[in-house]
Structures are given as structure tokens and as C-alpha cells.
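Before anything else, here's the structure in question.
A single protein chain has been omitted; all remaining protein chains appear in their positions.
Letters A, B and C mark the chains as written, and numbering starts fresh at 1 in each.
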Amino acid sequence: MEPVLRFGMVGGGEGALIGDIHCRAATFDRRSAIVAGCFSRDPAKSAVTGRKLGLSPDRVYATYEEMAEKEAAREDRIHYVSIVTPNKSHYEIAKTFLLRGFHVVCDKPLTIELSEAEELKRIAARNGLLFAVTYTYSGYPMVKQARELVRRGEIGDIITVMAEYPQEWVLNAVKPSWRMLASEGKSCCVADIGVHIAHTISYMTGLAIESLCADMQTHGTLTELDNNANILVKYTSGATGMYWCSQVAAGSKNGLKVRLFGTKGSLEWHHERPEELLLSLKGKPLQLLARGRDAMYPEAAAFNRLPGGHPEGLYEAFANIYAAFGSELEGLLDGSGSGAGADYPRIDDGIDGVRFVDKCLESAQGGSKWVSYAP
Amino acid sequence: MEPVLRFGMVGGGEGALIGDIHCRAATFDRRSAIVAGCFSRDPAKSAVTGRKLGLSPDRVYATYEEMAEKEAAREDRIHYVSIVTPNKSHYEIAKTFLLRGFHVVCDKPLTIELSEAEELKRIAARNGLLFAVTYTYSGYPMVKQARELVRRGEIGDIITVMAEYPQEWVLNAVKPSWRMLASEGKSCCVADIGVHIAHTISYMTGLAIESLCADMQTHGTLTELDNNANILVKYTSGATGMYWCSQVAAGSKNGLKVRLFGTKGSLEWHHERPEELLLSLKGKPLQLLARGRDAMYPEAAAFNRLPGGHPEGLYEAFANIYAAFGSELEGLLDGSGSGAGADYPRIDDGIDGVRFVDKCLESAQGGSKWVSYAP
Amino acid sequence: MEPVLRFGMVGGGEGALIGDIHCRAATFDRRSAIVAGCFSRDPAKSAVTGRKLGLSPDRVYATYEEMAEKEAAREDRIHYVSIVTPNKSHYEIAKTFLLRGFHVVCDKPLTIELSEAEELKRIAARNGLLFAVTYTYSGYPMVKQARELVRRGEIGDIITVMAEYPQEWVLNAVKPSWRMLASEGKSCCVADIGVHIAHTISYMTGLAIESLCADMQTHGTLTELDNNANILVKYTSGATGMYWCSQVAAGSKNGLKVRLFGTKGSLEWHHERPEELLLSLKGKPLQLLARGRDAMYPEAAAFNRLPGGHPEGLYEAFANIYAAFGSELEGLLDGSGSGAGADYPRIDDGIDGVRFVDKCLESAQGGSKWVSYAP
Partner (left out) sequence: MEPVLRFGMVGGGEGALIGDIHCRAATFDRRSAIVAGCFSRDPAKSAVTGRKLGLSPDRVYATYEEMAEKEAAREDRIHYVSIVTPNKSHYEIAKTFLLRGFHVVCDKPLTIELSEAEELKRIAARNGLLFAVTYTYSGYPMVKQARELVRRGEIGDIITVMAEYPQEWVLNAVKPSWRMLASEGKSCCVADIGVHIAHTISYMTGLAIESLCADMQTHGTLTELDNNANILVKYTSGATGMYWCSQVAAGSKNGLKVRLFGTKGSLEWHHERPEELLLSLKGKPLQLLARGRDAMYPEAAAFNRLPGGHPEGLYEAFANIYAAFGSELEGLLDGSGSGAGADYPRIDDGIDGVRFVDKCLESAQGGSKWVSYAP
């Protein structure tokens, strides 16, 4: 049985980490096969990647426009496209494929402008197309377990949220990467990793931001945009939060960490120990929940692949997003609707991320003033 | 050789944790002996404590005013008084003893009003009296080691500071303690533990706050004042910080934690693991410095009592403050000046704490607006 | 470009964890494609697995003998077979495929009898065939980094080795699994996980066992064989060691942990934190080496897939074994010899494991007497 789903990729040429991750994740469960791509603006590089992936040369395209057009004309056309290019190009590429009737998986942040993100949503909705945005961390089973614990009221009403995402790579950079350039976007740090905080908290808790106050800074001389942001948040429920994202935090690797403090208990998840969840319930000792060993809610357990003590990592988290997206897409294609409502981040999550970046910028540019999230 | 220094205590009657800690800490090194006290407003309770401490009954006083007056008249008068009463009374008691010529050790926060704290400073200065404020955590050797690492530039210029002090006791309270009452002060959480964050950061880094933005909240119905505060800080150096203190953080015990991120490295100290210091220097693996085992700067090593792997704790940290205060006081009394400049928190640190509380309140009451620290 | 290598699998039918792991690992890098199999003794179950894997029905075989025979006759025959059946059958299956000229990847323990393992070695050598034994843990990059640190003398001469591999599954079992049965082998715990300790230590250190003393026990009523073993080891170098493996260690998941203590430093690697390596060098603070972030020797770094802070896990470790095996096999097939000597566990490692089980049994059955490893 060949994989049911065929997909193509835009971006992800040689040396592109995130493209390789998408490709392995999409195919991890033999549900999707990559059959087409436009991996680089340089056709030679694109061809190399195509060969490595075993693609037919006529399905390695010079431009994404050509890819969308020619794939649309094929009998065995791709079902969806994965977009893993620099952020600025997401909008045009996604739009092009949506207009040709392709489902889309797109990396985050979805777009630079909020209006762009909203337009993509309208086009997708109009054409009945699925649109996933790959917020990686929501693919981890213990993040899903945290969400279920919150949903079921185990930690009570949330009082305050502490979330952070420190990295250190800008400190070590010797020349600017595209992310650092003002020509490539409006924000570097908040757009790249702040959105992961915002999504993870939203995903785990369902809390909606009412207002925020962001102090965004640029340290060093290489970065033209923000590389550290300290943010206060107020949620509509009355809860509060503190978000910190940084690309100049010496000694940090990729340290997304979330702590939720509720009236009945608290939760902690740390990306450096993704297989664990710390749960403290009022009047009880701290519990260390281990993925695959300890009882998990079905919504989370469904994403376990290996038993306890057999570490899963980032590839598997990513594969979980593709697995959920794929299950809904298969159900859509075969008319059964079997995977409808599957658990993966969707275009609304993508829009939320763009709004979060905009609001942080609005606050920071106003002298770190409080800005309302109300429309 | 009897201990050189004689002291008395105001507060600290039966069941008072902090009084007992002060008493053990002061006498830990046989440098000070307790000889007088007014331990409670209830003379019977005070007498019990006096007997337990082996005091002569005529030096267990009914009121602190009487104590100050009668001790002042004795040949073998106390050299200093330790004040461990509820915060609101610190000012009057300290003033009374200073005016009688006694050196003072006072718990934090120093006073309720900034003007009170500043007045105490003037009186102490005028009379050449020492005044220690017991910010416990600056007594830990690894906190001192962190300070020395920063001073020597090991982590470069500080970019951002992450500090927190979560507790959970308010969640478990069944009736209000005095700290929760508006009649006892202006702030509960920031005044009680927020000041420890402010002092620890100031002590470790020397950074001066330029402005801050505080979101102070009250959760639950028992507390009349703040029990959670999320605070953004800007320092005069251009560095930024986030401070979080909470008394409603389920699962937290007494979790002061400080992380400093600089241009060349980062540092982490956590009160739950007080014997360790995490040090990450650019381009090098994370190092875990162990008190008593690894090389320490003399200013920190001087406070080591036990070799590595033999845990020291809170009593010893507290004793370090009394040891430094005692060494300066002995040098003052014998005219040698030998302990001048010893490393313990002084009245200026106490004043800073009161100002920190005031500024947080000013910000919070103004809708979490940014307030300047400038005079 | 299709994957160069074609392989088939014996065992690994529906619900078989280890078969699925092998299959994902072998194909993870698009170097191998599965094209044939005999996944179960039940043809219907085997067919289901074949369909899921997209195999041509005529290459899903009823017996492994048929598979070996028919594959041998094909133009597009498999290059190698992966054997993932219960231990007792490894010998016959491996022998059958070797005799037909197929390279072999076989799970551990290689065989039940030492003579069987040695015979397989002779056959493979005679026919110029590669033979990998999947000691999973040697696939982790930080295990390889540990090996390189030892090789380069960073921790000096090894004084003592502490190694353990506790699990708890037997405590939770409600009926016997095949591993527990005397009809399936001579040892349960040592054969299943003790061999991982022996291999990991041998791989990391190169130490050769001179003699050992094993206390093997059976706890509970379900297991017919050992489920806990406490073992003292003396190496030919004069170093000593303690190995503990258990399947009745409550709270343990899959806790392989290795500590090496040398004259100049010590190393620690724990499978629950596979991305870290603790390194303590004389006179220096403890270092926590993080995969992908900190400097690694080329022999280890070559196996990194993701940057620091992006967790890799068991699938990737397993894939590293297949990648090394595949690189040597490709070089053999294309005549370049390019991957010769690649870093993966070979038949000699498999033989060592069987000898280790035999020696432990000999010791335990003699009243936990010391037994020599000398031939």
C-alpha cells in the first residue's frame, strides 16, 4: 500500500534544517509521500534535493508558480503543499497554492501582515481547503497531556502563567542571518519564537489575551530587529502572565518552558525534558509524569509512539502534527470525514500568532505601553 | 572566652519562626550571646521564651521601650538589638533603640514608609551606629560567588535578568495572617518577598532600576493586599528584567531563583539548590559549580563553613549575615575598625526595599503604568 | 533517487514494537527501502503488515525459509535481512539467510548458545557478509562522545565502572511473556538487558572482562528465569565494575545508566537524558555537555541530526546504527569500500553478549562464584 497522500514542498533545499524536518515528519508514518518540490530559487540546488528525495525530475520545479500550475494539471497531482520558505514569502506561496485548490501546511509565523493571514483564511474557507500551521511544540504528547489536565480542571482556574523561550544563537552569530534583517520582516525574536510561547499557552489553556505590555530590545550590532522581549500579559479571565523570549540568552539552547499556576495546582513542561510533565496538586507531593509510563488522557495518549523510557523527540512531535493533519485530509478526500477536528494547529492559530507579533510591536513602539487585544 | 557581643531581641516569642532563626544565627559562631529580650506583648509568653534562652528574668522586659531604657542604663548593656516583629512596628522600635545608642539588626522590609526608613538612616548615621537588614539570601556563599563572577566580568555586561520568588502558602491559608491585612501594611507579597528579589539582584549585579511596570493582583478572598506580582524592570544600564513574586503559586515552597544573562555568559542560582551555581560561558559547556568543592573567589569562600558535599542551609546563610555584622561591630567596639565594610546588608539596602515596594504600588495603582525610579 | 538498499524483515508483525522501530530506523535516511518480509507465522497477520508497508504481495512470505529461497532467486533481491523475532529463532533464521548470501541485521541477544553465535560468525566471514547486531544504545551520539573522551584519555585510566539497567515491567505483568519462559531461553533479564550494559561498557571503554561474580534472582511467580542480577566485574586492566540489571525495579522505565570513574575524571550518561553527558575533570567544575551545542569529536558529531535543544530520541539512535551499517554495505556493493569500518555493533559484539550471559549463568549456578572469562 503506497501512502495515500502525495505532497510537494516549497523551500527546504540542501542544508535547510526545517525542510528536512518537515519531510521526515510528513513521511514518518508512511501516510504521505513527497512527489514534487521547488526546493530552492537555484534550480541546480533544487535538483539535488529532488534527486535525494527520489523525485521524478519533471516534478522538481523552477518556481513555485510553475509547480502550482503544473501540479494542478496532473492526474496524480499532489494533495497538499508544505511551505518552509523564509517568512516573508509564506503569504504569496500559500495563496498561489490555495487558489489552485491545494491544501496547505505552512511553517510559522504564518505571514508578516495580519491582513495577509486573514486573507489566506478566507481563501481556504471558500475553497474548503485545510490549512495547518506547524507550531511544533503542540505536537509533543506531554503538551497535549498538559492541555487535557487543564481542560479537566485538575489545576483549577489559572492564576498566572510563566512562559519563556530563550535561545543564544544571536550571541554566537558572526554575520546576520535573514531573520535579523528588517527587510525580511517586522520582528525577529517575537516572530520566530515568541509566537511559539503564545501558541503553546493558548493551546494548553484556552486563555485569551486581553492586553499586553512588551519591552522589545535589540542587543548587539548584527540584529536589525528585536532579539529579546519581556512581556506582561493580562487574559480576559483575569489571569496574568509573563512571557520571555530571547535569542541572546547565553547558555540557552531551545528552551521553551511553560508553567501554569492554578487555584488547585500547577503544571510545568520544559522542551529540554519533553517526555516529562511536572504536576503539583494542592496538598499532594509533586508528581513527575512520564510519557508512556503514567496514565495519560486518550487525547494525549493517542500520540504516543514508544513506551515509557524510550525517548521520543522533535521529529516525532513534528510527525504528530502531520499525522493529525493527514488523518483529517484522508477523511476529507475519501468523503468519510473520519479525521475531522483532528488535533493540529490551524490557520486561526496562525492568525493569532501574527496578531501577537503586531500587538507586541505596537506596545514596544509606544514605549512599552499596554495595548488592548480587542478588535 | 565568652562571646564578645551581647544582644537583645524584640519579637520572636514562642512559635515565631523567624525569631528562632535570628537567635540561632546570631549565636551560631559564639560571637554573640543573647542576654535580653522583649519577645511578646504578652509578658507571660515573653517570660517563657526568656527562660528557654536562659536569660536573667530582670532582662526580660514587658515593653521594648522599657527594654531600651533599662538596657541603656546597665553597665553590661546589650551591644545591639535584633528586631523581628511584624513589619509595621520596625520603625518605632528601631528608632527607640537607635536613640538610646544601640546598634540594630532588623528584619525586612525595613519599614512601611520610605520616609521612616530614611529617618532611621539619619539617626543611625548621626550616632555612628551600625544597622543591618536581614536579607537572608545574600548570606548564601553561592550568591556571593555569583556576585563575584559578575563583578569580575565573567558573564560580560548583563542583558536581561530573570528573577522569581514563588510561594504557595496563601492558597493553603484558612484564615488571614497579619501579612494579608491592609491594617498591617501596604503590600503583602511584594513587601514580604518581592524585596528579596530586588535585593538579591541589586546585590549580585549592582544594577540600578531606572523604571518599572508592576501588575499586582489579589487572588482569593482572604488577602486584603497583593499576593501575586508580575513586574517588568528597566535598569539604568540599558539591561532589562522580569521579576515575579507570588504567594499563590501552587507547588512552590520558597523558590527564590535568579538568572542573569550577559554578553559573555549566564548564571543561575536557585534557593532550592543553594549549594550549586550554574554557570554557562560562551562557547563552553554548562558548568555546575559546587560550594566547597570548586574554586571560589575569596569574598565568597570566606563564608564557607563545611566542605563540598556537606550541605549548608538557611541557618548558615543567616549566620553569615550575623557573622559579618558582628565582625564589623567588634572592630568598632575595640577601636580597630577591623571588620569595616564587612559584607552584610545595610540600611541603604533596607531603604531600597521600601522604595521598591512604593514604586510597585505606584505603578500598579496607576494601571500597571511605567514609573520612574528617579527622585 | 530510490534508496540504494533493499531489505526484508523477519518478524515485526502487527503490534511488535521492535519490528516497527527497525523499519522506521532503516528507512529514516532514505538509504534503505523495505521490499520483502515474513512478519509473522500467521500469514494473515503477515499480509496485513505487508500491505501497511506497501510491499508487493508476492514478497510477503509464509516462512522465512521461503523468503530466503525466493529472494535469492530474484534479480531485485533484497540486500539484507533484518531479524526481529524472539531470541531463540535468531540463529536458524540468520544462518538461513547467510547461507543464501544475504547480509544480516539481527536484534540482540544474538543467539541462545555461544556455539551458535560463533558459527554465524564463521559463515558470515566465509561469505564476505556484513552482520550487524542492534545494540541500540551505542547509536546515541552522546554515547559515542563518551567513547571518544575515554579513547583520548580525558578521564585517564578507568578505576571503576558503575552501570545499571533497571526496568519494572515484570512487576506489572499479569501473565508471562515469552521472555519469562525457560522454554524460550536460558536467561530473561541478563539476556535481554544485561547484554546492553556489557556492550555499552565495552563500546565506551574497550575494557575486557577478566572475571565476574553474578547473583541472579527470580522474584515473583510469573518469571521462570532471572529477573534481577547483581554482578561484580573485574577487567583485565585491573579496573573493577558493578553491573545491575533488573526487570522488577519499581519506578524504573528503561533506565540504562553508565558511570565511568577514571584517574583524571569521570563520565556519566543516562538513557533518560540521552542528549546530555556529565563530565567531571579533576580540579574543574562538573560540566554538562549538550548534544548539538557543545564541541563534540568528529566520530560522535557525525551522528548528530538536529541542533542542540532539539531533542533526538530512540528512533534516531536506532537509525544511526542502520545508517552506519548501510554506509558500509553501500561501499561493499559498489566496490568503493567507502564505509568500511563504520561505527555499528557487529557480530563480535553479538558473540560477546552471548558469552556474557553464559558467564553470568555459570557464576550464578555455582552459587555466585567468580568465573574466569579466559577461554
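Here is the rule we go by: a residue touches a chain if its C-beta (ideal position, glycine included) is under 8 Å from a C-beta of that chain, and two chains touch if they have at least 3 such contacts.
Since this is a predicted model, take the numbers as computed values, not measurements.
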Among shown chains, those touching the left-out chain: A, B, C
Option from C:G262, C:G292, C:G309 or C:G326 whose C-beta touches the chain left out: C:G262
Residue of B:E316, B:E330 or B:D349 in touch with the missing chain, whole complex considered: B:E316
Interface residues of chain B (partner: the chain not displayed): 1-3, 17, 21, 24, 28, 30, 51-54, 167, 252-255, 271-274, 290, 292-293, 306-316
Touch list for chain A against the chain that is not drawn: 279, 284-290, 293-294
Positions on chain C where the hidden chain makes contact: 155, 159-160, 162, 164, 166, 171-172, 213, 215, 217, 219-220, 228, 230, 232, 234, 240-242, 244, 246, 248-252, 261-266, 278, 280-283, 286, 367-370
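Here, only the chains that are shown with their structure count from here on.
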Fraction-based call for chain C against chain A, same above half, different below: same
Mean-CA-position distance for chain C and chain B (Å): 56
Distance from the mean Cα position of chain B to that of chain A, given in whole angstrom: 44
Centroid distance [mean C-alpha coordinates] between chain C and chain A, Å: 35
Multi-chain contact sites of chain A, meaning residues that touch two or more partners: 252
